[in-house]
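To start, the structure under review is shown below, and the notes come after it.
Missing here: one protein chain of the complex. Every other protein chain is in place.
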Amino acid sequence: MRSGWKTMIKAAAVLAMTTSLAKAADVEVLHWWTSGGEAAALNVLKDNLATGGTGWVDMPVAGGGGEAAMTALRARVTAGDPPTAVQMLGFDIQDWAEQGALADLTATAQAEGWDKVVPAALQKFSTYDGKWVAAPVNVHSTNWVWINKAALDATGLAAPTTWDELVAVLDKMKENGITPLAHGGQPWQEATVFDGIVLSMGGDFYQKAFIDLDPAALGGEQMATAFDHLIKLRSYVDDNFSGRDWNLASAMVINGEAGMQMMGDWAKGEFLKAGKKPGTDFVCIRFPGTQGSVTFNSDQFAMFNQTDAAKQEAQVNMAKAIMDPAFQSAFNVVKGSVPARTDVPNDAFDDCGKKGMADLAEANTNSTLYGSMAHGHAAPAAVKNATYDVITAAFNGEYADGAAAAKALAEAVAAAQ
Amino acid sequence: MAAVTQDTAVSMGRIARVFIYLLLLLFALFYLLPLYVMGINSVKPLAEITGGNMMALPQVWTLDPWRSAWSTAQIGVEPTGLKPYFLNSILMVVPAVAISTIVGALNGYVLTKWRFRGDTWVFGLMLFSCFIPFQIVLIPMAMVLGKLGLAGTVPGLVLVHVVYGIGFTTLYFRNYYAAFPTELVRAAQIDGAGFFQIFWRILLPVSGPIAVVSVIWQFTNIWNDFLFGASFGGTSQPMTVALNNLVQSSTGVKEYNVHFAGAILAALPTLFVYFVAGRYFVRGLMAGSVKG
Partner (left out) sequence: MSTAPDFRTRLQDWLPKLVLAPSFAVTLLFVYGFIAFTVLLSFTGSKMLPSYNFVGWLNYQKLWALPAWNTAIVNIAIFASLYIIICTAVGLALAIFLDQKIRGEGVLRPIYLYPMALSFIVTGTAWKWFLDPGIGLEKVMHLWGWESFSFTWIKDGDMAIYTIVIAAVWQTSGFVMAMFLAGLRGIDNEILKAAQIDGASNWQLYRRIVIPLLRPAFLSAFVILSHLAIKSYDLVVALTGGGPGRATEMPATFMYSYTFTRNQMGIGASSAVIMLMTIAAIMVPYLYAELKEKK
């Protein structure tokens, strides 16, 4: 009898503890992973947190690759009511940290040893002034080319590794009567292609032009060549490209209407969803001339300052849950990206995913991991958008030649700084 | 009402009439086209859409997209579909429409029947609220809502929509009441009726047509708002935000058929209001608002 009482009291105590925990420690999460697989993958994180007693209040706002969410965030912060955790990209994290709005996660990061497993180029965004302010979920790399295997075989050529080989393959595909390059005419898509071109001019040049924003590099001869390449690529795109969603461009490659698409690793999801197999139905290669280097963007969760101790604890719990290797693996398998820590086993990933992880690790060791300009990880928003303006105009044939475009680029970047 | 049965203003010959019917039908097609595209693609499997003709009838008919959009599609981390957000929208729209219409009616009543020095100025100033682009007010509005402690709450959203709606509702009711004989109001006043009594007994009973216009206008505007809902909705986001979350996948697979089904679902209440109350709408407009 007595032991019975004891267990009951124990059970009641445990129950009281868990309920009080669940009540006190909710995280309100603002994010834009609102539909399909990525939202389902995020649900894994929610469930993981729930087992630890941390509740999840969802605040999804999609649109414009996070633009709508950032607008909502600004309204929330201005109203003095910021969410506890917010999905964020690159320089946004730095900008908010500069405003003093972000919570300090350094203690957790040190206890968990984040700085040993997170690539240095990522840490640049996750930390501000030596303090950890965000937990990275994934690394997307943007310098990929997705090729329809049958269309490639029909050219009789190997997967291209240089610009000249790429042009040869594209020409052959044109001869074979398909659209060589599937492309959607939206500024960010053109900028994604251009990331690859600039990176193929050499990692040092990419660093100088897009990260250091050196006017000489931006307006120089190499940049002029890069623009010439971009203008050349335009000639392999069908007339109907403008405004097309990237996944409709992927669909063109999937059903053989087009030969290849230059797009970040999220495109893989479209191929897999259509029942295609990497290696047999489609080929994933790095943008010709960029093997060994990676341009990336990384989704992170930044924590906003909270005065309530229970909420601070919930933030720590969430940050830990995000950095959990099992979650990183589970999430990124679905998302198409690779884990933000380099010590996650690659068993669950397909061939392209494994290649992505190996490339990331290699680029990290060789310091050839660069933030993507197209995806806001090379320069702040104002500069990024200024480059969009010029790149899109160049792709749409508004400059006489690459040199004119390079000159315009240098001017636009200078004006935006 | 006389309007429905009255002779047309000017009548025309037989050939002209055939021509008119043709033209009217042509325009009807033009207006229906996007709805057709959405409807037809919402009952197709996804493969037929990405691989085929957007205008063609489905080879395989399916209602799965509709089920998915309503109850199982991923909206944020939960696969809830649009269903729960429907209620959020209702909870916001009904009070906002009711309050802005009542306030507009009272304002219109004061501005026409209890005129005072400078009343046209007051009205003119209030009218400008109709023309202010919402993007401009977002940040200052966030500040004010934060100070009031209403940020991220339904009452906050209701307040926002009422504030930017009363310009329109006041305009509608003012123009409508302007045509109402002021002598009746004065007579009631002499009989000892008070301010609210006169409004309640004399003006309100005849306000039906213009109230319909005001309700339709406000209902559509508030139901379709996205910017305020996303910024100030907090955890009770309205349906437009949910719809946007459904259709704006950033890097995921786009299920166009589900998107279209969701789009039609989200639009059903406004469509319902227009198709049911449409006839009263023209009548209400006729009854005053266009007379300036």
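Here the chain labels run A and B in written order, and each chain numbers its own residues starting at 1.
Here is the rule we use: a contact is a pair of C-beta atoms (placed from the backbone, for glycine too) under 8 Å apart; a residue touches a chain by one contact, two chains touch by 3 or more.
Because the structure is a prediction, the values reported are computed rather than measured.
K.L.:
Which residue, A:T71, A:N247 or A:Q261, contacts the hidden chain when the whole complex is considered?
P.N.:
Looking across A:T71, A:N247 or A:Q261, the contact with the absent chain belongs to A:T71.
K.L.:
Tell me which residue among B:S89, B:N107 or B:Q218 touches the hidden chain in the full complex.
P.N.:
Final answer for the missing-chain contact: B:N107.
K.L.:
Residues of chain B in contact with the chain that isn't shown?
P.N.:
Touch set of chain B with respect to the missing chain: 3, 6-12, 17, 20-21, 23-24, 27-28, 30-35, 37-38, 53-55, 103, 106-107, 110-111, 114, 116, 120, 122-141, 144, 163-164, 166-167, 170, 178, 194-196, 220, 224, 226, 240, 243-244, 247, 256, 259-260, 263-264, 266-267, 270-271, 273-275, 278-279, 281-283, 285-287, 289-292.
K.L.:
In the whole complex, what residues of chain A lie against the chain that is missing from view?
P.N.:
64, 67, 70-71, 74, 77-78, 95-96, 99, 185-187, 238-244, 380-382, 385, 389, 392-393, 396, 398, 415
Simple rule for what comes next: only the chains that are shown with their structure count from here on.
K.L.:
Which part of chain B faces chain A closely enough to touch in the complex?
P.N.:
On the chain B side, the touching residues are 50-51, 73-79, 138-139, 141-143, 145-147, 151-152, 227, 230-232, 234-235, 237, 241, 244-255.
K.L.:
Within the complex, which stretch of chain A touches chain B?
P.N.:
28-29, 31-40, 42-43, 45-46, 56-66, 68, 71-72, 74-76, 78-81, 140, 245, 247-248, 251, 255, 264, 266, 269-270, 273, 335-336
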